[in-house]
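Report on the following structure.
Left out: one protein chain. Kept in place: all the others.
Presenting chain A:
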Amino acid sequence: MPDRRRVGVTSALLLALLTVTVVGLIAAGPGPRDRVAELEGQLRCPVCKSVSIAESPSETAVAMRRSVAEQVAAGRNDAEILQYFEARYGEWVLLDPPAQGRGVWLLVLPAVVAVGGLALVLTRARRSPAVPELSDGDRDRVAAALADARTRRYQDEDDEP
């Protein structure tokens, strides 16, 4: 094929660009973890509607944010801090239910649906009979017929009933 060289060049270029992207991202690594912000996002604001304390302008949320920052500064770990708030406000305050006990359902059910759906899709596909490759002559004929049909169709457009 005449344009095989061009294909090779674009493929190499593509590979190079993707390498730059991936290497660049890996070299930069994940940014520093902002534990305070992460924890704020997991705690529900007690006086608002379904937003976290990170997103709420209310005074309660401001006080809770201060408390989170203090506890992080004091060196307590994430689980301890979340437990502290759970003890004060109840399980309700955790926007991300822990994956133990009944919280497991939130992981198991989507997984079951995903696997079941995938199995269904895969079993739907039937083995397709091998399709014979066309000879170059046939290919050219189909291409010519298509090109012809295409031009004709757009020319005739206004005549359509």
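We adopt the following convention: a contact is a pair of C-beta atoms (placed from the backbone, for glycine too) under 8 Å apart; a residue touches a chain by one contact, two chains touch by 3 or more; residues count from 1.
Please note the rule applied: contacts and distances are computed from a predicted model.
Of "Heme lyase CcmF/NrfE family subunit", "SigE family RNA polymerase sigma factor", "ABC-2 type transport system ATP-binding protein" or "ABC transporter permease", only "Heme lyase CcmF/NrfE family subunit" is the UniProt protein name of the chain excluded from the display. Contacts to the hidden chain, counted on chain A, fall at residues 7, 10-11, 13-14, 17-18, 20-21, 24-25, 28, 31, 41-42, 44, 48-52, 55-59, 62, 90-97, 102, 105-106, 109-110, 113-114, 117-118, 121-122, 124-126, 128-129, 131-132, 134, 138-139, 142-143, 146-147, 150-151, 154, 157, 160.
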